[in-house]
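Here is the structure we will look at.
Left out: one protein chain. Kept in place: all the others.
And now, chain A:
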Amino acid sequence: MTSDKPLLEVVDLRVSLNRGVDVVRGVSFNVHAKKVVSIVGESGSGKSMTVRAVMGLPPPLASLSGSIKLNGEELVGASERRLRRLRGSKIGMIFQDPMTALNPVIRVGDLIAEAVRLHNPRMSAKQAMQRAIELLETVAVPQPDVRVRQYSHEFSGGMRQRVMIAMAIANNPDVLIADEPTTALDVTVQAQIIEVLSNLRQMFPVGLVLITHDLGIVAGVADTVVVMYAGKVVETGPVRAIFRGSRHPYTRGLLSCLPSIEQKAGKLVPIPGNPPSLSARPSGCPFRPRCPMARDICSTEEPELRTVDDIETACHFAEELRTFDTSAFQTTAGSA
């Protein structure tokens, strides 16, 4: 498999709920083998809805358009039967809260063995259990041969998340989607889980989609960053380029919410206001009401993604942003 051909190609994906509310409005991104794509954005920005659509699990009565290609195979409009075959074998998913995402009345070994056998029906129960033990070893669970006989409540949060990962990679998927995999965990455990995820790439050519709020994790493991706001991609590019020279005030705002070692005395700068509601989106640029540099054109024209230097950004004033000072948020916050 050549590395320049993406494993997962999402082009102009749109998701509308049945009440005519657009939650995802034309999202595009590619996932390559052994690369990590990180989707960041506030709650309600459409990140989870995007990956749910990729999994073929949109909310009931939602309508999808655009294109999702896995290894060249179109998933939008594919039969439920076909999608079920792909789920768990070609695309794996890791959920946010390992406390509730494991069935409490099935032994952990049986859960993983089930994930294996669902897509390898001819494998014997014994072989599947052997594979479950191997998988637990892969995700660094100590004493896997003992642990497979335990129930999920006998596991700590971090260990449960490892079990989730073991289930998701049971059939060496091409794409692994992790929906905020560390949000529910302790900080020390977060680092371990991210390491486990990151190490998977050395074992088989998986492409990772990592949804997270944690920009520290993004800086640490992501290759590409996709910043979403109000159902759209507002900025995307290589992780270094985004962190060093973001061309969108929203990304800048997110970055200035981060504490940094260099500026010890510096105050954290929040982005004022809240993300727009899905039903009452502002005219023009959706970020306008919260943006410190909004001008007249922002309320009439919604900026489209365009290439500026080595990143793609959706801001009318991307060129000016080279010199943009994030402290501008503070003045807006003060006056609001």
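Following the convention adopted for this analysis, a contact is a pair of C-beta atoms (placed from the backbone, for glycine too) under 8 Å apart; a residue touches a chain by one contact, two chains touch by 3 or more; residues count from 1.
The definition used in the following text is that contacts and distances are computed from a predicted model.
You can't see one chain of this complex, but its UniProt record names it "Peptide/nickel transport system permease protein", from the set "Anti-sigma factor antagonist", "Amino acid ABC transporter membrane protein 2, PAAT family", "B(O/a)3-type cytochrome-c oxidase subunit 1" or "Peptide/nickel transport system permease protein". When the missing chain is restored to the complex, the residue among A:L102, A:L197 or A:A318 that touches it is A:L102.
Among the residues A:P6, A:P58, A:G88 or A:P144, only A:G88 touches the chain that is left out of the figure. The missing chain lies against chain A, touching residues 55, 57, 84-89, 92-93, 95, 97, 99-106, 114-115, 118-119, 151-153, 164, 167-168, 170.
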